[in-house]
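Removed from the display is one protein chain of the complex; every other protein chain stays in position.
As written, the chains take the letters A and B, and residue 1 is the first residue of each chain.
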Amino acid sequence: MRFFAYPAILYLLVLFYLPLFIVILYSFGFPNFSLNYYFEVMRPIYFKVLLNSIILAAITTVFCFLLAYPVAYYIALRAQRWKNLLLVLVILPFWISFLLRTYAIMSILTPLGLMFTFTAVVIGMVYDYLPFMLLPIYASLEKITRSQIDASYTLGASPWKTFLKITFPQSMPGVVAGVILVFIPALGEFVVPSMLGGVYTTIGTITWDLFLRYHDWWRGSAISIIYIAAVLAALAIYMKKAGRIEI
Amino acid sequence: MAEFAVELEEVSKRYGNFEAVTNIELAIRKGEFFSILGPSGSGKTTILRLIAGLIFPDKGKIKLMGEDCTFLPPYKRNIGMVFQDLALFPHLNVFENVAYGLRVRKIPESEIKRRVLECLEIVNLDPRTFAKRKINQLSGGQQQRVAIARALAIEPAVLLLDEPLGSLDLKLRQHMMTELKRIQKNVKTTFVYVTHDQTEALVMSDRLAVINCGKLEQIGTPIEVYEKPKNKFVAEFIGEMNFIEADVCEDRLISEIGEIKARVNGLRKVVIGIRPEKIKIGGDTENVFRGKIEEKIFLGGQVKIIVNVNGIEIKCLTNHNGFREGDEIEIGWNSEEVAIFEA
Partner (left out) sequence: MMRLFVFIVFVFLYAPIAFVIASSFMEDGSFTLKWFENVFEDKKIATAFKNSLSLAILSTLISVILGTTAAYAYLKTNMRFESIFYTPIVIPEITEALSLLLFYNFTSFPLGFYSVLLGHIAFNVAFVFVIVKARLAGYERSIEEASLTLGANEIQTFLRVTLPLAMPGVIAASLIAFILSWDNFIKTIFTTGPGFQTLPMLIWSQAVRGSINPTLNALTSLLLLISMILAYLYVRISAKRK
């Protein structure tokens, strides 16, 4: 019976884990050995790119949060009659591929003359990543019952105090999940900066250039390993926190 | 000082075309255990939420301790509330849940501690065991008590309870009824208790109001409401009742079971009501009727027999287990045991 699983496991080992291993090899200078590529990648020019990516990802995350939280709150705790409909409408864009959504933003920004600016890139990023922030936050808020909020009122807390002490704390797991689901992939994003920003460089666009244009496997791998390390670190922190937070 | 803890004057509330409650007049005395009893959808929870300030009336005034607070939000009213689903805060432990209202009022820490411990003891939860527990680690009955302690901690003038015992099993419910009564006597707070279960209302209340379709049918002590129901609805909703239609004929009533001695003025058709336990078996009463036992139901301490008198089924209650189905017997009652309603 167990061997039923072997084909799949074998497949993943060869076509997922082995390739990743090869990336590590190249990052260390395969077929030679060298740490140079890591050092090169930490130089100022690459550092600027890293900074760009972090700034972009951070701004995207913040705006996604600002837009998503009120909407998630409204649907989870206020909407009542239209709740199901609104939920469907919020999930729908999720089913449309990233590329198509980015194209749609592009098609509306072009006649508005907003293309190839940093603003355009941010708008595109927020547009693409919004569902990833909204759904986890909604899932957390959903668990809070209306009667908890009513109870808080009868105990003397104003609506704002109720939000601070009852609602927001219980939504934290969702917020954290949303932040991770947006920030980490946004760091490595290249579709949006390329289509909407033209020359705005990020980790993603640099990776693209290094691999597909310059065939520079070594520097590309070094950057990628650093990126993956950051991702895994963030995930590890989340796993630790999630163990303590009641989900 | 105000005489009444809660007053509702001509209060009405509607949702769209639906009148949830109409023209409610209520005066609940300080320190009373007052119940609002009615079937599902009768509007009793609406009244409670109006008193709490979670909803506002379309017409009428609401006063708490003599002060008009019709449109005051809940956090400005001196009330506490125990919700049907308890609404405990899952991210806070027992201590913090009970302390919540006190923290919001910025009460000093030492006083908070004192009051929380006091309230936990009032509801019979040992603080040493329970204070740090998470809500999901408690049983239904324990959660129930935390909800009550939390509402009592803020020392409200009025405590509102929305069907709090509904989800408990029978034995626990009976236990909690005694507990609630004891707690109320202990803290002397006015309790306003909403339920559809007549046992709860009759056992715990000093006075109760029966509500149906948004209108109050009768207000009185449990004995008053049980012994002297004002109309057919109350008579039927509380306890069991036999209803017999009759035509009025001077000093007696003509019904399908025969002549009934009773004096009725001003009506031509009536419905009389007689409780099963008030019917005596044997011929020793003012009114006597002959009938055949159709069904016998063993209830444990008592026996319920259904007697067919001229085609009308009369429910009777007796301690005697010797009767058999098919027996012919005599049943009857005295006039003062009978309630008379308009047809």
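Brief remarks on what is shown
As a working rule, contacts are C-beta pairs under 8 Å (C-beta built on N, C-alpha and C of every residue); 3 or more make two chains touch, one makes a residue touch a chain.
Here the structure is a predicted model, which is why all the values come from computation and not from measurement.
Although it is not drawn, the missing chain touches A when the whole complex is taken into account.
For the options A:Met42, A:Ile55, A:Leu99 or A:Leu164, the residue in contact with the chain missing from this view is A:Leu99.
Here the missing chain is touched by one residue of A:Leu141, A:Ile166 or A:Val191, and it is A:Val191.
Looking at A:Ser140, A:Thr154, A:Thr201 or A:Ser224, the residue that reaches the missing chain in the full complex is A:Ser224.
By the touch rule set out above, chain A reaches the unshown chain at residues 1-5, 7-9, 11-12, 15-20, 22-23, 26, 67, 70-71, 73-75, 78, 86, 89-90, 92-93, 95-101, 103-108, 110, 115-116, 127, 130, 184-185, 187-188, 190-191, 194-195, 204, 207, 211-212, 217, 220-221, 224, 227-228, 231, 235.
Please note the rule applied: only the chains that are shown with their structure count from here on.
Those residues of chain A that touch chain B in the complex are listed here as 143, 145, 147-148, 150-158, 161, 165-166, 169-170, 246.
Chain B makes touch with chain A in their complex at residues 52-54, 73-75, 77, 79-81, 83-85, 87-91, 100-101, 104-105, 150-151, 154, 160.
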